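Below is one structure; the comments refer to it alone.
Of the protein chains in this complex, all but one are displayed in their positions.
Chain nomenclature is as follows: A, B and C, assigned in order of appearance, with residue numbering initiated at 1 for each chain independently.
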């Protein structure tokens, strides 16, 4: 099961979806919004996705995980829109007969999701600037100025 | 936080306890009761612990994990008493700034818990026998007979 | 040949638009979308190597030959999770 949602992610529901009578182990990774990024204070995150492509690629990841490990269930849910500090932005869960497969597949899924799935994070900093994640690593000064002028709009 | 409980484990509450504003990743392992064990059908599990020692060792594991990884939170909860198929018998969770540490520490904790913490599982099989987990691997025939006679008591 | 551009995140901010129908000459390859964007805003040159392109929702390399009515998505470094 893969999903994008504007609402808070119900972790108990994700786990309930994963457990089957044959399952012995469920591993769940929950990505939460942090109050810091590259040493700066973050107050809010905003996610956007290229939604149809994100859903397709998440479905591909689900299939690839099932091909590589004997899994009972796979859930990938990414939240979009504004996400407060401490809330879950992504939940990845897998169930299997044994824990080794559950850990390996879950790690594979979150690593792959973060590399491949077209989702972007806009970081709202305590100093008032708003930047796309990673934006200011390329050409730091230019972008910070740009972000500040954007905010005035 | 470590705990033993006779009640169903509230996974949402475990996650809520783990997330701090500085956390970026939470990894949770949920051990669930399986409907099979060594090829036989299981209908119910019953857990008992040497409770004070189990709590002490779980506290040791919590400390050892904090020593080895920069973690924000650690939760180890084991359920005792009767646990139906598909319910969580153990929940292990950790939070950290980054997912690598969260996965590694969670795996370490569940592996260590399963090796060291004095908790035992009694398996109720569909054929009516009840056995301590692993009991019949040592001296299979003798033990199965013994279990059957115990059930008649 | 007409293609449909879709831009996201800071690529959209740099271009000043999120969607655009574009006419490209001849038998264009995906790289020509990046050439086009560099003419729209020269800052795209600095980002060029980190941008990935997806045609009809599948990642392609710069040499991919485009077809009429392809949807070409401009994907800056993703930062989900």
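Heads up, the rule we're going with is that a residue touches a chain if its C-beta (ideal position, glycine included) is under 8 Å from a C-beta of that chain, and two chains touch if they have at least 3 such contacts.
Note that this is a predicted model, so its numbers are computed, not measured.
Note on the chain not shown: across the whole complex it touches B. Of the candidate positions B:20, B:43 or B:133, contact with the hidden chain is made by B:133. Residues 31, 47-50, 52-54, 56, 78, 89-90, 110, 113-122, 132-135, 138-139, 142, 146, 150 of chain B touch the missing chain (whole complex, contact as defined above).
Keep in mind that, in the parts below, only the chains that are shown with their structure count from here on.
Put simply, the chain farthest from chain A by mean CA position is B. Averaging Cα coordinates per chain places chain B and chain C 50 Å apart. Between the CA-based centres of chain A and chain C the separation comes to 24 Å, rounded to the whole angstrom. Touching two or more other chains at once are residues 31, 110 of chain A. Counting partners per residue, chain C has no residue that reaches two or more other chains.
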